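Below is one structure; the comments refer to it alone.
The other protein chains are all here in position, but one chain of the complex has been omitted.
Going by the order they are written in, the chains are A and B; count residues from 1 in each one.
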Amino acid sequence: MERVPVLKIGDILLVSIQIDMEDQVALQLQEDLADRIVATGCHGVIIDISALDIVDSFVGRTLATIASISRVLDAETVVVGMRPAVAITLVELGLSLPGIRTALNVELGMEMLRRPPGDDLAFADDDPAAVP
Amino acid sequence: MTANDGGRIPVASDQDVVRVRQLVRTVAVAVKLSLVDQTKVVTAASELARNTLVYGGGGTVEVSRADNGRRAGVRIVFTDQGPGIADIDLAFTDGYTSGGGLGLGLSGARRLVDEFDIDTAVGQGTTITVTKWCR
Partner (left out) sequence: MDIGRQAVALGSHEVSRFAELLAQHEDALVTTWTDQVAATLRGRLSAAELHRQTAELHKGFRSALEGGATSLDAEAAGELRALLGDLSTSRARQGFTATETATSVYALKDAVLRILDDNGGADATTLRDYLGFSAFVDRAGLLTFDAYVRAREELISDQAEQLLELSTPVVKLWEGVVAVPLVGTLDSARAQVVMERLLQTLVDTGSPYAIIDITGVPAVDTQVAQHILKTVVAARLMGADCIISGIRPQIAQTIVALGIEFGDIATKSSLADALRHVLRLTGEAARRGGPREG
(Lines give C-alpha, C1' and ligand atoms only; values in the text may rest on other atoms or scores of the structure.)
Protein backbone atom coordinates (compact mmCIF):
# COMPACT_ATOMS: atom_id res chain seq x y z
CA MET A 1 0.00 0.00 0.00
CA GLU A 2 1.23 3.47 -0.87
CA ARG A 3 1.67 6.05 1.86
CA VAL A 4 1.22 9.79 1.65
CA PRO A 5 4.42 11.52 2.89
CA VAL A 6 4.17 14.10 5.69
CA LEU A 7 6.80 16.87 5.61
CA LYS A 8 7.71 19.14 8.52
CA ILE A 9 8.45 22.77 7.65
CA GLY A 10 9.07 24.88 10.74
CA ASP A 11 5.95 24.77 12.85
CA ILE A 12 3.88 23.30 10.04
CA LEU A 13 3.26 19.78 8.75
CA LEU A 14 2.78 19.74 5.00
CA VAL A 15 0.95 16.93 3.26
CA SER A 16 0.72 16.92 -0.52
CA ILE A 17 -1.61 14.23 -1.80
CA GLN A 18 -0.32 13.20 -5.23
CA ILE A 19 -2.12 9.89 -5.78
CA ASP A 20 -5.64 8.65 -6.36
CA MET A 21 -6.08 7.44 -2.78
CA GLU A 22 -7.60 4.14 -1.85
CA ASP A 23 -9.74 4.40 1.25
CA GLN A 24 -7.09 2.56 3.28
CA VAL A 25 -4.42 5.09 2.27
CA ALA A 26 -6.66 7.92 3.45
CA LEU A 27 -7.22 6.25 6.80
CA GLN A 28 -3.50 5.59 7.14
CA LEU A 29 -2.81 9.28 6.49
CA GLN A 30 -5.27 10.17 9.23
CA GLU A 31 -3.28 8.01 11.69
CA ASP A 32 0.15 9.15 10.49
CA LEU A 33 -0.79 12.81 10.86
CA ALA A 34 -2.07 12.39 14.42
CA ASP A 35 1.21 10.65 15.34
CA ARG A 36 3.35 13.32 13.70
CA ILE A 37 1.46 16.22 15.32
CA VAL A 38 2.14 14.75 18.75
CA ALA A 39 5.75 13.78 17.91
CA THR A 40 6.69 17.17 16.45
CA GLY A 41 4.47 19.49 18.48
CA CYS A 42 3.54 21.36 15.32
CA HIS A 43 0.62 23.76 15.51
CA GLY A 44 -0.37 23.82 11.86
CA VAL A 45 -1.23 21.26 9.20
CA ILE A 46 -1.52 22.07 5.51
CA ILE A 47 -3.06 19.47 3.22
CA ASP A 48 -2.46 20.24 -0.44
CA ILE A 49 -5.10 18.58 -2.64
CA SER A 50 -4.26 20.41 -5.88
CA ALA A 51 -3.31 17.11 -7.52
CA LEU A 52 -6.63 15.44 -6.65
CA ASP A 53 -9.01 15.36 -9.61
CA ILE A 54 -11.91 14.28 -7.44
CA VAL A 55 -12.90 14.48 -3.79
CA ASP A 56 -15.74 12.14 -2.94
CA SER A 57 -17.64 11.95 0.34
CA PHE A 58 -15.14 9.47 1.79
CA VAL A 59 -12.14 11.71 1.19
CA GLY A 60 -14.19 14.73 2.30
CA ARG A 61 -15.09 12.97 5.54
CA THR A 62 -11.46 11.96 6.09
CA LEU A 63 -10.34 15.57 5.67
CA ALA A 64 -12.97 16.70 8.17
CA THR A 65 -11.87 14.03 10.65
CA ILE A 66 -8.22 15.01 10.26
CA ALA A 67 -9.17 18.64 10.99
CA SER A 68 -11.09 17.62 14.10
CA ILE A 69 -8.33 15.35 15.39
CA SER A 70 -5.66 18.00 14.88
CA ARG A 71 -7.80 20.56 16.67
CA VAL A 72 -7.97 18.24 19.68
CA LEU A 73 -4.17 17.99 19.46
CA ASP A 74 -3.90 21.82 19.35
CA ALA A 75 -3.06 22.12 15.65
CA GLU A 76 -4.99 24.02 12.97
CA THR A 77 -5.64 22.37 9.62
CA VAL A 78 -5.92 24.21 6.31
CA VAL A 79 -6.87 22.36 3.12
CA VAL A 80 -5.35 24.11 0.09
CA GLY A 81 -5.45 23.92 -3.69
CA MET A 82 -8.91 22.50 -4.32
CA ARG A 83 -9.58 22.54 -8.06
CA PRO A 84 -12.61 24.49 -9.36
CA ALA A 85 -14.19 21.39 -10.91
CA VAL A 86 -13.82 19.57 -7.60
CA ALA A 87 -15.39 22.47 -5.68
CA ILE A 88 -18.34 22.68 -8.12
CA THR A 89 -18.86 18.93 -7.80
CA LEU A 90 -18.76 19.03 -4.00
CA VAL A 91 -21.39 21.78 -3.97
CA GLU A 92 -23.62 19.67 -6.23
CA LEU A 93 -22.96 16.59 -4.10
CA GLY A 94 -24.04 18.57 -1.05
CA LEU A 95 -20.76 18.23 0.80
CA SER A 96 -19.82 21.51 2.45
CA LEU A 97 -16.83 20.33 4.52
CA PRO A 98 -17.91 22.09 7.71
CA GLY A 99 -15.14 22.87 10.15
CA ILE A 100 -12.44 22.82 7.49
CA ARG A 101 -10.53 26.00 6.72
CA THR A 102 -9.43 26.33 3.11
CA ALA A 103 -7.03 28.48 1.10
CA LEU A 104 -6.29 28.77 -2.60
CA ASN A 105 -2.66 27.68 -2.38
CA VAL A 106 0.07 26.63 0.06
CA GLU A 107 1.35 30.18 0.46
CA LEU A 108 -2.05 31.60 1.39
CA GLY A 109 -2.57 28.58 3.65
CA MET A 110 0.62 29.36 5.56
CA GLU A 111 -0.45 32.98 5.86
CA MET A 112 -3.75 31.82 7.28
CA LEU A 113 -1.99 29.68 9.88
CA ARG A 114 0.08 32.65 11.02
CA ARG A 115 -3.15 34.35 12.07
CA PRO A 116 -4.65 33.21 15.36
CA PRO A 117 -7.29 30.50 14.90
CA GLY A 118 -10.90 31.57 14.84
CA ASP A 119 -9.93 34.90 13.35
CA ASP A 120 -11.35 34.14 9.96
CA LEU A 121 -11.66 37.59 8.52
CA ALA A 122 -13.64 36.35 5.59
CA PHE A 123 -16.75 36.38 7.69
CA ALA A 124 -15.92 39.52 9.63
CA ASP A 125 -18.39 42.35 9.67
CA ASP A 126 -17.82 45.54 7.75
CA ASP A 127 -17.30 47.57 10.90
CA PRO A 128 -13.72 47.08 12.10
CA ALA A 129 -14.81 47.69 15.68
CA ALA A 130 -17.05 44.64 15.52
CA VAL A 131 -14.16 42.30 14.71
CA PRO A 132 -13.38 40.38 17.87
CA MET B 1 -12.42 -3.33 -26.92
CA THR B 2 -10.05 -0.73 -25.51
CA ALA B 3 -10.38 1.05 -22.16
CA ASN B 4 -11.80 4.02 -24.13
CA ASP B 5 -14.94 2.02 -24.81
CA GLY B 6 -15.41 0.96 -21.20
CA GLY B 7 -15.37 -2.45 -19.60
CA ARG B 8 -16.46 -4.48 -16.63
CA ILE B 9 -14.83 -4.36 -13.21
CA PRO B 10 -15.60 -6.69 -10.30
CA VAL B 11 -15.80 -4.69 -7.09
CA ALA B 12 -14.52 -6.56 -4.06
CA SER B 13 -12.10 -4.18 -2.37
CA ASP B 14 -11.36 -0.48 -2.17
CA GLN B 15 -8.61 -0.83 -4.81
CA ASP B 16 -11.42 -1.79 -7.17
CA VAL B 17 -13.20 1.49 -6.38
CA VAL B 18 -10.06 3.32 -7.53
CA ARG B 19 -10.06 1.18 -10.70
CA VAL B 20 -13.70 2.10 -11.37
CA ARG B 21 -12.85 5.80 -11.01
CA GLN B 22 -9.98 5.48 -13.47
CA LEU B 23 -12.03 3.61 -16.07
CA VAL B 24 -14.92 6.09 -15.83
CA ARG B 25 -12.42 8.94 -16.23
CA THR B 26 -10.92 7.30 -19.34
CA VAL B 27 -14.30 6.86 -21.01
CA ALA B 28 -15.48 10.35 -19.95
CA VAL B 29 -12.39 11.87 -21.58
CA ALA B 30 -12.88 9.72 -24.70
CA VAL B 31 -16.47 10.93 -25.23
CA LYS B 32 -15.29 14.51 -24.61
CA LEU B 33 -17.23 15.43 -21.49
CA SER B 34 -16.26 18.85 -20.14
CA LEU B 35 -13.80 18.89 -17.23
CA VAL B 36 -16.53 19.70 -14.71
CA ASP B 37 -18.79 16.96 -16.07
CA GLN B 38 -15.91 14.46 -15.99
CA THR B 39 -15.34 15.35 -12.36
CA LYS B 40 -19.05 14.99 -11.57
CA VAL B 41 -19.46 11.58 -13.20
CA VAL B 42 -16.23 10.20 -11.70
CA THR B 43 -17.30 11.41 -8.25
CA ALA B 44 -20.76 9.86 -8.68
CA ALA B 45 -19.12 6.60 -9.79
CA SER B 46 -16.88 6.64 -6.75
CA GLU B 47 -19.85 7.11 -4.40
CA LEU B 48 -21.93 4.39 -6.05
CA ALA B 49 -19.07 1.90 -6.38
CA ARG B 50 -18.39 2.33 -2.67
CA ASN B 51 -22.09 1.67 -2.00
CA THR B 52 -21.83 -1.50 -4.06
CA LEU B 53 -18.84 -2.55 -1.97
CA VAL B 54 -20.05 -1.50 1.50
CA TYR B 55 -23.82 -2.08 1.36
CA GLY B 56 -24.07 -4.58 -1.47
CA GLY B 57 -21.20 -6.72 -0.22
CA GLY B 58 -19.40 -6.35 -3.55
CA GLY B 59 -20.60 -6.75 -7.12
CA THR B 60 -19.71 -5.51 -10.58
CA VAL B 61 -19.50 -2.17 -12.32
CA GLU B 62 -19.90 -1.92 -16.06
CA VAL B 63 -18.79 1.23 -17.85
CA SER B 64 -19.74 1.94 -21.47
CA ARG B 65 -20.17 4.69 -24.01
CA ALA B 66 -23.72 5.91 -24.50
CA ASP B 67 -25.13 7.48 -27.63
CA ASN B 68 -28.69 8.68 -28.19
CA GLY B 69 -28.09 9.82 -31.76
CA ARG B 70 -27.65 13.47 -30.80
CA ARG B 71 -25.19 13.33 -27.93
CA ALA B 72 -22.51 11.05 -26.59
CA GLY B 73 -22.15 10.16 -22.95
CA VAL B 74 -21.00 7.69 -20.33
CA ARG B 75 -23.23 4.98 -18.91
CA ILE B 76 -22.36 3.07 -15.75
CA VAL B 77 -24.22 0.10 -14.30
CA PHE B 78 -23.62 -0.93 -10.67
CA THR B 79 -24.87 -4.40 -9.77
CA ASP B 80 -24.79 -6.22 -6.46
CA GLN B 81 -26.51 -9.26 -4.92
CA GLY B 82 -26.73 -7.62 -1.52
CA PRO B 83 -29.70 -7.16 0.79
CA GLY B 84 -31.41 -4.59 -1.45
CA ILE B 85 -32.98 -1.35 -0.29
CA ALA B 86 -36.26 -1.57 1.64
CA ASP B 87 -37.26 2.09 1.63
CA ILE B 88 -35.98 3.89 -1.47
CA ASP B 89 -37.43 7.26 -0.52
CA LEU B 90 -35.64 7.12 2.80
CA ALA B 91 -32.39 6.03 1.13
CA PHE B 92 -32.58 9.10 -1.09
CA THR B 93 -33.02 11.52 1.79
CA ASP B 94 -30.02 13.79 2.23
CA GLY B 95 -28.29 12.90 5.47
CA TYR B 96 -29.77 9.41 5.74
CA THR B 97 -27.19 6.67 6.15
CA SER B 98 -27.23 3.08 7.19
CA GLY B 99 -23.49 2.66 7.06
CA GLY B 100 -22.01 5.38 9.21
CA GLY B 101 -21.25 7.66 6.26
CA LEU B 102 -22.37 11.19 5.57
CA GLY B 103 -25.51 9.91 3.90
CA LEU B 104 -24.89 11.72 0.65
CA GLY B 105 -24.13 8.66 -1.46
CA LEU B 106 -27.38 8.02 -3.33
CA SER B 107 -29.00 11.44 -3.35
CA GLY B 108 -25.69 13.20 -3.95
CA ALA B 109 -24.73 10.88 -6.80
CA ARG B 110 -28.14 11.39 -8.39
CA ARG B 111 -27.56 15.16 -8.51
CA LEU B 112 -24.24 14.65 -10.31
CA VAL B 113 -25.60 12.69 -13.29
CA ASP B 114 -28.28 13.29 -15.94
CA GLU B 115 -30.10 9.98 -15.70
CA PHE B 116 -30.43 7.76 -12.67
CA ASP B 117 -32.35 4.46 -12.51
CA ILE B 118 -32.53 2.17 -9.55
CA ASP B 119 -33.88 -1.35 -9.49
CA THR B 120 -33.90 -2.98 -6.09
CA ALA B 121 -35.83 -5.49 -4.00
CA VAL B 122 -35.20 -6.73 -0.50
CA GLY B 123 -33.07 -9.86 -0.67
CA GLN B 124 -32.63 -9.54 -4.44
CA GLY B 125 -29.79 -7.07 -4.71
CA THR B 126 -29.60 -3.68 -6.34
CA THR B 127 -28.87 -2.44 -9.85
CA ILE B 128 -28.23 1.24 -10.43
CA THR B 129 -27.80 2.68 -13.91
CA VAL B 130 -26.53 6.23 -14.39
CA THR B 131 -25.81 8.25 -17.53
CA LYS B 132 -23.99 11.52 -18.02
CA TRP B 133 -24.44 13.25 -21.41
CA CYS B 134 -22.17 15.73 -23.13
CA ARG B 135 -23.59 19.21 -22.91
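Annotations for the structure displayed:
Criterion: contacts are C-beta pairs under 8 Å (C-beta built on N, C-alpha and C of every residue); 3 or more make two chains touch, one makes a residue touch a chain.
As the structure is a prediction and not an experimental result, all values here were calculated from the model.
Note on the undisplayed chain: of the listed residues A:4, A:69 or A:97, the one touching it is A:97. Of the options A:4, A:27, A:73 or A:88, the residue whose C-beta touches the omitted chain is A:88.
Where chain A meets the missing chain, the touching residues are 78-80, 82-85, 87-88, 90-92, 96-97, 101-105, 107-109, 111-112, 114-115, 119, 121-124, 126, 128, 131.
Rule of thumb we're sticking to: only the chains that are shown with their structure count from here on.
Here chain B touches chain A in the complex through residues 14-15, 17-18, 21-22, 25, 35-36, 38-40, 42-43, 46-47, 50, 94, 101-102, 104-105, 107-109, 111-112, going by the rule given at the top. By the touch criterion given at the top, residues 20-24, 53-58, 60-61, 83-86, 88-89, 92-95 of chain A touch chain B in their complex.
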